[in-house]
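Structure first, commentary second.
Every protein chain but one is kept in place in this view of the complex.
Chains: A, B and C, in written order; residue numbering restarts at 1 for each.
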Amino acid sequence: MARVRVGILGASGFGGSELLRILLFHPEVEIRHASSRRLAGKPLWEELPNLRGATDLTFSPFEPAKIAQACDVLISALPHGGVAAQAVSEALAANRNLRVIDLSGDFRLKDASLYEKFYGGAHAAPHLVKESVYGLPEFFREEIAQARLVANPGCFATATLLAILPLAKAGILSGWVVVDAQTGSTGLGAAPTARGHHPLRADNMRAYNMLAHRHMPEILQAVKRVSAQTIDLSFVPHSAPMTRGIFATAHARLPSGVDGERIEAAYRTTYAKAPFVRLLGGASPESRVVARTNYADLGWTVLGDKCVVISALDNLVKGEAGQAVQNLNLMHGWDEKTSLTWPGTTP
Amino acid sequence: MARVRVGILGASGFGGSELLRILLFHPEVEIRHASSRRLAGKPLWEELPNLRGATDLTFSPFEPAKIAQACDVLISALPHGGVAAQAVSEALAANRNLRVIDLSGDFRLKDASLYEKFYGGAHAAPHLVKESVYGLPEFFREEIAQARLVANPGCFATATLLAILPLAKAGILSGWVVVDAQTGSTGLGAAPTARGHHPLRADNMRAYNMLAHRHMPEILQAVKRVSAQTIDLSFVPHSAPMTRGIFATAHARLPSGVDGERIEAAYRTTYAKAPFVRLLGGASPESRVVARTNYADLGWTVLGDKCVVISALDNLVKGEAGQAVQNLNLMHGWDEKTSLTWPGTTP
Amino acid sequence: MARVRVGILGASGFGGSELLRILLFHPEVEIRHASSRRLAGKPLWEELPNLRGATDLTFSPFEPAKIAQACDVLISALPHGGVAAQAVSEALAANRNLRVIDLSGDFRLKDASLYEKFYGGAHAAPHLVKESVYGLPEFFREEIAQARLVANPGCFATATLLAILPLAKAGILSGWVVVDAQTGSTGLGAAPTARGHHPLRADNMRAYNMLAHRHMPEILQAVKRVSAQTIDLSFVPHSAPMTRGIFATAHARLPSGVDGERIEAAYRTTYAKAPFVRLLGGASPESRVVARTNYADLGWTVLGDKCVVISALDNLVKGEAGQAVQNLNLMHGWDEKTSLTWPGTTP
Partner (left out) sequence: MARVRVGILGASGFGGSELLRILLFHPEVEIRHASSRRLAGKPLWEELPNLRGATDLTFSPFEPAKIAQACDVLISALPHGGVAAQAVSEALAANRNLRVIDLSGDFRLKDASLYEKFYGGAHAAPHLVKESVYGLPEFFREEIAQARLVANPGCFATATLLAILPLAKAGILSGWVVVDAQTGSTGLGAAPTARGHHPLRADNMRAYNMLAHRHMPEILQAVKRVSAQTIDLSFVPHSAPMTRGIFATAHARLPSGVDGERIEAAYRTTYAKAPFVRLLGGASPESRVVARTNYADLGWTVLGDKCVVISALDNLVKGEAGQAVQNLNLMHGWDEKTSLTWPGTTP
């Protein structure tokens, strides 16, 4: 059978490079276009040296409509704040049969006022927001399978939601929820900045966007989807001295009568058929173990009514490109794990 | 005037090595003994190569009573769980005029049952517990000045208490308080272990002792000392891929009517005369900036009734050896800053 | 067709864990035994958390003869100095049809006196030394294909030989050759030691075994195999503050009349059909780009008669387990690249 033709917008960034790494080995997919405004015409390996020898592809020019016409699926790894929304809109207009997975935050929030507040301006393609589907496969598998436009979740949001949604779904998450999370430096993207300058970023912990990070509203929106109870969220992201990974520690108070067994049951039930969520019980996940993989590891501890849930995943894979491919697999009825089972390394 | 004669027990470990680094340059102090069971007779620099050229001292045998008789002050950097308590007890018995600073957890907890629970056994010198003074200079300066036996606080406890005690003291800390904290690998001490093996520890985030860390009871005990209100603490320590530093993020809910200005005032007032606490307002501290120094940097954010306070310090300096020297300075009426003002580096 | 049955001795160490990671996805292979003296009976993922969810295998007891009888191929990841030689000898005695790949240094050196000098004692299975084949596929492909016993090269030796053998083979390497090389901390193996303690190993460069490293004689032995000219080697290994990788910088003086074009030709010709050696011309390889892959990247610079050749590879993959699988593929006539083409990551 013919392979599904995939186009990638923004292929030279970190998210794009991980999409390429995964999709080059995907048996059902043909990468038709990997676009980069800056690098059009150059071989992929000039920017992405890990792909040297793996492919002869060159970067395509940034032409969303043209690429859309040549492809069955478009994956956008463009930046949020309009660039992605605009390109996705053009692409969908150019090909009625196109299906799109967008890695940016542009199509995640249903509430326009929240979008404007957190992304700093009016939406560039508001007509598409309603139909977009939030691409967290462990919870919205069926919708994703049918979607024309998937909004791939943020990396912090994925880590947090995998930790707390089972409790929300079970009706035992309410009140104040506190999440502290750490990200590796690849979360900064490929462009050099003062914050990512090695002499200052190495060996350093800092927090940023305290109580004001963009992933907060998408976390709350997803909780509302699965639970009648509301939560009050304190979320603080931190940058940690590593390159890969999201590590999230979530704290909640349990309703009277809910004990460790019930918590364990909530996780076991929710993820019984989730191939990429691994349950560690009382042990802590480790970010190194899931680095460069599509796995998310979860552990939890209950003491009295206090509950701590910890999740670790790779920000660029399960937190971005790998999750996009997982969604791609679901959208085509392929095995959800296709091209995503590589297990990472121990040391 | 004659210099004060100091003896160090356990001088070859990481805490001891930092004591030596600081005290070798202290104008009021003479290091009379630096003991190590394993290395007695060897020059310090064989184990502590940073001290090559800085001193001709050799390690003394581990003889607490004998060292006590030759010194005015004893600083113990021995492990908790009885080793420290036993040696301190012997030393105080051998010299009635001796003053002691103990870096272990053995003399921090006043409640014997808590000690047994968190340190795994009966106390080896219970007769000394009552008189011991908790050595957090920013809050207990006067007591420290008079003390015969100072229990130097734990590194996580110092970072957490500097963050939350100003609120407790101002009567605006109550209810559930959540603290997530990260430590560098020097917190493991000098002996190699699987947890500290570089191939596994590098590039890795993990949590440990969730809701069960030894520093929790000393945090709660100190809060009780300064506030009539009780708190309920969730504390989760993490190991971060760096060598130096404690980075703590504390979350609290504020009573109605308490706003950012009042919080700022609490910090400004509490630390008006604290030379080693630096207030950053809404900015995040960075662990690299305080590494290898005695400074603790604090930042905070208030949004509605949610308050986040962040503190960063070096686990071996302000979290251990530096704080011990700060206490030593207070005990002798010297300038609190003596030998402790070195400012760290920017990159 | 039935899969080839593979047994791994020493499967819980770093080399063994990488063998498992690769062979679990090898389409021609069935892992029949993964032995560990210490962990017999336990699931692999208890020690190797990256394999959680990837396999239900448990560690087998350390029984070389029994494992040999149940397998077609044995790969030993046991330590050198007799442990490996003894086990390999027992295994080969127990199964006449067995083929063996040994990852240790025990079967690399043909000269018994050199073995004794560099490995500190008499050989435990001298009768097998003669037939062993040095498993560097880029140079000894045909012998490897026929071998019963393959001695897998050392990581430093592989990096150095890939850099200098093309020149030796072309008859333009002679006189004094200087190689400085860096290794990541995974080269230490899985057992914690003072040298691998994170607080001391992180952020640190040091040299060790200057002019006396065990990989020197195997480098010289291989040079002799391909060239009539002798070289005089200065080799200095260094430990670098990273977990994965060998990075080697080799210096030579060229004979009169040999220029950059001739050097380039030597590399292009030698590696024309080598799928895992990538030639970068005048650019420097980067250890990060080849980390966790079976690729070795080479770059070179010629200025007058001075030649610098640089090679980078992953010590546990192309420098150990990956190269073993490459040899396994050659021994069975499978595509050399089977299960080894995963391309690493850019960031």
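What we mean here is this: a contact is a pair of C-beta atoms (placed from the backbone, for glycine too) under 8 Å apart; a residue touches a chain by one contact, two chains touch by 3 or more.
Note that the structure is predicted; figures quoted are calculated from it, not measured.
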What are the shown chains in contact with the chain that isn't displayed?
A, B, C
Sole contact to the chain not displayed, among C:V6, C:I310, C:A324 or C:L340:
C:I310
Residue of C:G7, C:P64, C:P199 or C:P217 touching the missing chain in the full complex:
C:P199
From C:A93, C:A112, C:A212 or C:A265, residue that would touch the chain that is not displayed
C:A212
Which of these, A:T186, A:T249, A:T301 or A:N327, touches the one chain of the complex that we don't see?
A:T186
Where chain C meets the chain that is not shown, the residues are 176, 178, 180, 182, 199-200, 202-208, 210-212, 234, 236, 238, 240-245, 247, 249, 251, 253, 284-288, 291, 299, 301, 303, 306, 308, 310, 312, 346-347
Residues of chain A (touch criterion as defined above) contacting the omitted chain
14, 184-186, 188, 190-194, 196-199, 201-203, 242-243
If the missing chain were put back, which residues of chain B would it touch?
14, 17-18, 21, 24-25, 47-54, 186, 190, 203, 243-244, 275, 278, 286, 289, 292-293, 295, 297, 316, 341-347
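Going forward, only the chains that are shown with their structure count from here on.
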Self-contact between copies chain B and chain C, residue sets same or different by half
same
Cα centroid separation, chain A vs chain B, in Å, comes to 40
How many angstrom lie between the CA centroids of chain B and chain C, rounded to a whole number?
46
Of all residues in chain C, the ones touching two or more other chains
14, 186, 190, 203, 243
